[in-house]
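Complex shown without one protein chain; remaining protein chains in place.
In order of appearance the chains are A, B, C and D, and numbering begins at 1 in each one.
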Amino acid sequence: MNPEAVSSKKDYLLLLPSLIPLLIIFAYPLLRGIILTFQPYGDTGFTFENYVRFFTEPNYYMTIYRTLLLVVPAAVLEMVVAFAITYYLRGRMKGKGLIIGLIIFPLTLGSILVDMGIIAFFKPNGWFNQILLNLGLIDEPLRLLYNFWGTFIALFILGVAFISSNLAGMMDSTDPRLEQAARSLGASEWATFRRVFFPLIRSNVLTVFALNLIMQLGVYTSAILVGNPSSETRTFAVVAFEEAMRHFNYNMANTVAMVMALTQLTCLLIVFWIRRRGYVGSATTFK
Amino acid sequence: GSKEGGTDSSQTSTDAAAELQEERITITFYSVAGGDEYYNDILIPLFEEQMSGKYEVLYARATPQEIISKIKAQGQNPNIDVVVTGLDGLPMGINEGVWKQLIPEFEEEVRFEELNDIARTYVEKFNGYGVPVTVGPGGPVLAYNSDKVEQPPTTFVELKSWISENPGKFMYAAVSSSGPARGFFFGLIQSLGEDMNDPQSLTQTWEYLSDIGQMIDSYPSKTSDTFNFLYDGTVDIIPHSPFWYASLKAEGIVPPNIQAVKMEDAKQIIDAHFYAMVNNLPEEKEKAVLEFINFAMSKEAQSQMLSRAMTPVNENVSADLILPDYQETYQNVLEFALPDFKDGDQLIIPEGEWVLFPDIDIINDLYTQWEERILAQ
Amino acid sequence: MQTSISNEVESVLQSHKHKYRKRLFNYLKALPFWLLIISFIMIILGMTLSVFFSAFGTEWFGTFLPEGYTFEWMKRAWVAYDIGSYYKITLKIVGVATIISLILSIPSAYVLARKQFPFKDALIGFYQLPFTLPELVYAIPIASIFYSIGLAETIPGLIIVNLIIGIPFSVFILIPFIESLDPRLEWAAQSLGANKWRMFTRIVFPQLIPGITAAAINIFIRMFSTFIIILLISGPKTQTLPVMVFSVLSSAGNQPPPMLDALALTLMFPLLLFAFISLWLSSLTQRRLGQ
Amino acid sequence: MRQVMLSETNSGVQRENNSVTATGQRRSGTSVRLENLSKKFGTTTAVRQANLEIDHGEFMTLLGPSGCGKTTILSMILGILEPSEGHIYFNNQMIDALPMNKRDVGMVFQNYALFPHMTVAKNVGFGLEMRKVPKKEREKRVQEALEMVQLSDFADRFPKELSGGQQQRVALARALVIRPKVLLLDEPLSNLDAKLRKEMRIQLKKLHSELKITTIYVTHDQEEALSLSTKIAVMSNGVIQQIGTPQQIFLRPKNYFVANFIGYANFIEGTLVDEKGGRFLFRSESGKELLVQKDEHHRIGQKVMLTIKPENLRIVDQDAGESSVNVCPGRILVSDYVGSTTEYQIKAEGGDIFKVSVLGLKSYTPGHDVCLYFDPDALIIIDKELKS
Partner (left out) sequence: MRQVMLSETNSGVQRENNSVTATGQRRSGTSVRLENLSKKFGTTTAVRQANLEIDHGEFMTLLGPSGCGKTTILSMILGILEPSEGHIYFNNQMIDALPMNKRDVGMVFQNYALFPHMTVAKNVGFGLEMRKVPKKEREKRVQEALEMVQLSDFADRFPKELSGGQQQRVALARALVIRPKVLLLDEPLSNLDAKLRKEMRIQLKKLHSELKITTIYVTHDQEEALSLSTKIAVMSNGVIQQIGTPQQIFLRPKNYFVANFIGYANFIEGTLVDEKGGRFLFRSESGKELLVQKDEHHRIGQKVMLTIKPENLRIVDQDAGESSVNVCPGRILVSDYVGSTTEYQIKAEGGDIFKVSVLGLKSYTPGHDVCLYFDPDALIIIDKELKS
């Protein structure tokens, strides 16, 4: 039995404490920002000129492709790795806290420090290359900085940390008896995982995935500091910042940001569409 | 306005001083050009002391773009009073209308008379919107690893052939975000005989850069990364700027095997800092800012810059005026300054060996072209 | 008799062999996971230590380890940039904003997780705009509003502006955690006389501690590193540490790189401290709750 | 043994503590009334037009097969589910809009719903805490409640460290300790062994007669229903079939469904053909004639069904000298020893198969010829409808 609880309209008042501040300090300014995208540079009036420019000039529209090419594979890989790690670490285990702590540690560094660390660690003469060279795995240093891979690594490290910080708790939220039941019915570990464990946490996993993905679509710092912001890592945010900060063209900057928001929304909708096609709900036994 | 006018606060009793403490005037001072080691560490304490606590200077930093956005956001009640900015922020702010024109209106307060020649050129170039604080050579200079490079190239031609013999061993940072890279870039334009003020004409420059680009692994966005790569042996030659090099050497944080040479076939591109006053300040604030600039432009205050390897613009500065606390650093700076940039106990800009930066629009155009033609490859 | 004994022995031996084989098999299965975990941690440690060594090393040029170690850079950075006072003000702003954000967002997350209503997805979409859109889009309008109503450059103003990040982010993180709680326990609590508030504090909240911890850590970190908007509405006295540090780093001139590394490292400590305290508190309560 | 006779008038059933009459008014307790209550889940109708009055201090049992809607009714009373139709009244006040925690209804959930993050003592004390009972008293009452369910030693355990039955007892203690105005119990003893269940039952009975809490009880155990309830409602497929005292239900089931559900395993279809000595004469379709107690709901000429419980059908030896009225020869087909009784299937003359249950062990073997005696007082006339 899982009846939908008797709902009282009053419960919706609980949305207000968070909605009201957001409407005042976010939605209203945002609206002003959106209006800017329909105004010509430094002028008033109404125009689609900014959007037309975005979708006709490669400097702008290529950002969609470049950002997605960089972020989507990274986000998928991050999910796989973070999932594998937290899945393996679920349950009670000695030293688990420490390991999880270390894995989500980059989150506490923030992207600037992570970028500094990446430069120091992955630079041609850094430890990473020195170790691989000494092990004889490579003949010359790998070029991992100031290009696609630099930003990819930064996204990867922060993404794995972020996803892990969210998954760590969720991994323990399923009722172990469900897995035991599956095993007793003859399911191998893999089948148990695929047919029982994963479907149960799938909806949460997808939520976290969506969250991480849309956040990383806004990658800026790492695209500048360890990427190549002129080509491979020329993401939405790079162009938006450039418009605002170099050309003081807030109209175009906001237009780029709006397109980015639409891209994020599209990704979100896709993920949520996938999510809704599976089981969403409590991972405990119903009795 | 104050009724007493010229009352000297230093003569008041301790009680009165305590009272004055209450009504101290705050000057909010932002640097968007770096230079903490001078503005924050030397100038501000000196000023506050000289004024016997009449003023309190709040110091903070930002990038030019940020500060201009901030000033614009503040609208009619600015909380920022004076800004020290580089060659990018000054024209930007002029375009955005955030600075107040200081010269000729306040010629006297800002000691226009005491400025040297280069500084005066800049005053002219920017219609007196900013008061030059320091002007100095910005390169081209090469720093190299003397263990690896016996004969450092001193011309761009030599450099190119060295690079092709040593692929991957030369590096410069993104020109849009690095001073030494700019020195290198504008030096190159000169050496090839092209006109840096005509951004559409630089065919040879782009050719040169894209040729050596084949042998350059990456373009860091931060200058300090190129320094580190030089120090740790990843690369052997990078562009530098003469006094920055000297001050780093003076700090003792550059390994001894790193040396520098001046590029001979280009003039030094002149970098500068300016004091800029924010528009629409209340009268009282405006007065305070002018008093601050007035002090900052004095030969006493300007002389201290030498110890930070910055070249002052006040013609009357002298090494003798450097306070004892900073004498030792100054000696270190002198020791490591390249021969072309010192004369006895003075830091100098080689006579006639300098050129000014182009206008901001041209610069932006060049940066964009560099990014599209070189970085994006 | 003898055969039965030897059978016994054999079967015991057999089972030991099985046990070892099983154990070996388990180790083999675990190997890829451990490789993954260890590589990832090695990278993180490597990155961190690289920065650490450069901040605490006397000279470190191309060798595997620095020549020696010193606190000099850290001390210099600490004094030169008055880190202590920035710590205080930053922790005040971000700490208070974290708590307020959680308080304001937990009820909403609860409604969003438990109730079905029209346009729910759209509302969730709205909630996630602030932390995904570039700050730039709304930062400048917000700054002008804050300046015009006098909230800019004040502590309350900075706290309020942080809520833009804190509220939506914690709502978003909390939703899946709440969804996976068993609603029947909430009914049980209410039938036992708990009003909504007590049902929430006594039943939902304790079970939600892992989620709240995750949210707290995440929003603290995110607010701590919020840059553009804070910069635009902060004054020299009411700046947060990261704004100051990033400004220094991005306008770096003659400061020695190790000192800048040391300066950057100061950003790490409050976050680390907060993360560890949160995790510790969470595991403490978890243990007390017997989970 | 021969004196054990079935007659309704004489069956002045003795109950230890529970002398509340079905309609008796009491000071304490709340009356509950369901009015046309329905609940649909999508296309399934879990409860259909239920009307039920539960008086102050009454102990009402919902009986019915799995999935008939018992839990659904409790959930609506508790306030978890919103009725699709109809209303619920406490003391004649409609409570549709009353929030759950204001209803003062205690419930033992079928799945226990123990708080996983609280110890047993904390779980049990939760309701008291909500009622702001002072700590001292709370501890005392928790202690008492735990003693009642025999779990005093488990006060500091967490639910997941308990066995299924122990969890169930904690759930019971948690609901009882708050002494709510209305108590809902959904199979609260289903996971306990016979002995413990009996003890719990006695405790429940004692508590109920002391506190007169209006109680609605779901069980699948007839013995429980009989020994505890003041009234029983039998449900089938979401519809309430019959409401009455245990005696009424067990002695006078209204229709086939109720009779069958509560254990009347033998059914004979036929007609009431005559009246004889104050009794009806019934003729089955196969022509057998039986005398049966008269009742006011049926009349001569009506097509009806007779039913009798296996334990009321008596086996008499063929050669026994009993009067041949209501006696019918037959042969043992199957005999099955279950616990304290033996169950036989006996094929009677005419081909009907009857189930007979005899207390104790020994018995007849299959093939044995016997006679069946249909005690007229134990034969019940029921309506024909609802034989599906």
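Rule of thumb we're sticking to: a residue touches a chain if its C-beta (ideal position, glycine included) is under 8 Å from a C-beta of that chain, and two chains touch if they have at least 3 such contacts.
Keep in mind the model is a prediction, meaning the values are calculated, not measured.
Novice: Using the document's definition of touch, tell me which of D:Glu35, D:Glu139 or D:Glu311 contacts the absent chain.
Specialist: Of all options in D:Glu35, D:Glu139 or D:Glu311, contact with the hidden chain holds for D:Glu311.
Novice: If I consider the whole complex, including the chain that's not displayed, which of D:Val105, D:Met305, D:Val358 or D:Leu379 touches that chain?
Specialist: D:Val358
Novice: Using the touch rule from the top, list residues of chain D that touch the missing partner.
Specialist: 1, 3-7, 10-16, 41, 44, 63-67, 69-72, 110-111, 161-166, 168-169, 186-187, 190-197, 220-223, 226-227, 250-251, 260-261, 263, 309, 311-312, 314-315, 317, 334-341, 357-363, 365-366
Novice: Tell me which stretches of chain A touch the chain missing from the display.
Specialist: 1-2, 175, 177-178, 180-189, 191-192, 195-196, 199-200, 278-279, 281-287
Simple rule for what comes next: only the chains that are shown with their structure count from here on.
Novice: If each step moves to a chain the current one touches, what is the fewest number of steps from chain B to chain D?
Specialist: 2
Novice: Counting only C-alpha atoms to place each centre, which chain is farthest from chain D?
Specialist: Measuring from the centre of chain D, the most distant chain centre belongs to B.
Novice: Round to the nearest whole Å and give the separation of the Cα centres of chain A and chain D.
Specialist: Their C-alpha centroids are separated by 58 Å.
Novice: Going through chain D residue by residue, note those that touch at least 2 other chains and give them in order.
Specialist: Residues 79-80, 99-100, 111.
Novice: Residues of chain B that touch two or more other chains: which are they?
Specialist: Touching at least two other chains: 63, 66, 69, 222, 228, 232-234.
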